[in-house]
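So, chain A:
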Amino acid sequence: MLRLENVVKSFGGVVATNDVSLNFPTGSLSAVIGPNGAGKTTLFNLITGHLVPDSGKILLQEEDIAGKAPVDIVRKGVGRAFQIASIFPSMTVEQSLMCAVASHFRTSEAMLSVFPPPDVRQRTEELIELLGMGAVARLLSANISHGDQKLLDIGLALALEPKVLMLDEPTAGMGPEERWQMIGTVRRLWEQGDMTLIFIEHDMDIVFEVAQEITVLSYGAVLAKGTADEIRNHPEVVEAYLGTDTHAEASQ
Partner candidate 1 sequence: MFDFDALAACMSTSACLVNQATSGLIIGMLLFLVASGVTLIFGVLHVINFAHGSFYMVGAYFAYTAYVVTGNYFLAALVGAVGAGICGILFERLIISRVYGQNLLMQLLVCYAFILIVDDLVKIIWGAEYLAMGIPAEFRLPPFRIAGGYVPPFYLFLVAVAVCIGVGSVLLVTKTRFGKIVRAAALNAPMVSALGIRVNIYFALLFGYGCALAGVAGALAAPVRSLTPGMGLGILVESFIVTVIGGMGSIPGAFLAAIILGLTRSIGSVGFPLFVDGAMFMIMALVLIFRPTGLMGQGEPR
Partner candidate 2 sequence: MKKTSPRSRPGMDRRTVLKGAAAVAAVGTAVTGFPAYLKAAGKPIKIGMPTILSGRVAILGESSVASAKNEIRKINEAGGIEGRMLELVTRDSRAKPDEAARMTRDLVNNEGCDIIIDAEASGASFAVNEVVRDMKQFCIHTNSETSSLTADPKNQVEWVFRSCRQGIHDAVGGGLVAAKVAKAKGLKRWATVSPDYAYGRANTAEFMEYVKLFAPETEVITETWPKLFQPDYTENVTALLNAQPDAVYSCLWGGDLVAFFDQASLYGLFDQFTAFAVNLGDYPVLTAIKSRPAGVYSGSRYHKDVPNTPENEAWYDNFMANSNVLPTNWAWQNAAAINFVAEALKKTGGDTDTMKMAEATSGLTINSPFGVDGTLTIREEDHTLVNYMVGYSKTIVDEPYVVDFDRTAWSEIYTHEAEWKKRNGYM
Partner candidate 3 sequence: MSLFIEFRRDLLIALVGLVVLIAIGLGIDHAWPRDFLTSIFAAALLAMSLNMLIGYTGLVSFGHAAFFALGGYIFGLLLQSPAFTGALGAGSVPVALVAAVIGTGVYSVVIGAICVRLTEIYFAFLTLAFQMFLYSVILSWVDLTGGDQGLMGGIPRPVFLGIDLADQYHRYVFCAVLFVACVMIMRIMTESPFGYTLRMIRDNATRAAFLGVNVTRVKLICFVVSSSIASVGGVILTLFTSGAYPEWAFWAQSGEAIFMIMLGGLNVFLGPVLGAVVLRILNDVVQMYTSHTEIVIGVVIMFVVLGLRRGILDFVKDWWVEKQQARLAAENRNGQE
């Protein structure tokens, strides 16, 4: 589905992404981990068009999308949620999702009909059901809990029915119990939808529990790639992580 070939990106003299080649097969559920500053978010930004790689290819279903505008990449089926929930504070949860769905249905520039069109409303109801946000649907996005805001952010991306869904730390800023609840929801969404899911996560326990395949980044380069067991026993990973106290810090 999504394949990176020798992607390089540097800022000034600092190499943020160093010759990264990765493959995310169709329907896979992968995690990207690594210490702070390892280049995880940069990698996401490169894939979603927020940044343009200096060299290398980013192939979505064998089509190179490197350097395309975010709008075009979204249209080709790469959805994204953000580390800090990126939502529409003055709209209700329902309205936000309807807007996203309308955009997906290419009706966001329609002027001669009332909002929301019936098909948008129907699809939004399904989404709310899927996300389990029925209780908060009519609350303003600014007024719901942090966890719900993160979930809404994911929901916005889901509204586009992406082929590839990229979640930047879906559990950031949550308590332990909430984290497990959230990752459970993510996993359920992946199971119910037909998509390739990639997420960034700090909490090792979550990653090892959920991800089919794990990519470890360090200093912008791929340190290791494999299943939970393989990564757990990878000497360099152990050193990279246990050598620092990032793990402990992140899981607090």
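Candidates were picked such that all candidates are chains of the complex that A comes from, given by their letters.
Criterion: a contact is a pair of C-beta atoms (placed from the backbone, for glycine too) under 8 Å apart; a residue touches a chain by one contact, two chains touch by 3 or more; residues count from 1.
This structure is a prediction, so every number in the text was calculated from the model and none was measured.
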{"item": "Touching candidate for chain A, same complex, options 1, 2 or 3", "value": "3"}
{"item": "Candidate 3-touching residues of chain A, taken from the complex the two chains share", "value": "48, 70-71, 74-75, 80, 82, 86-91, 95, 98-100, 102-104, 107-117, 120, 135-136, 138-140, 143, 156-157, 159-160"}
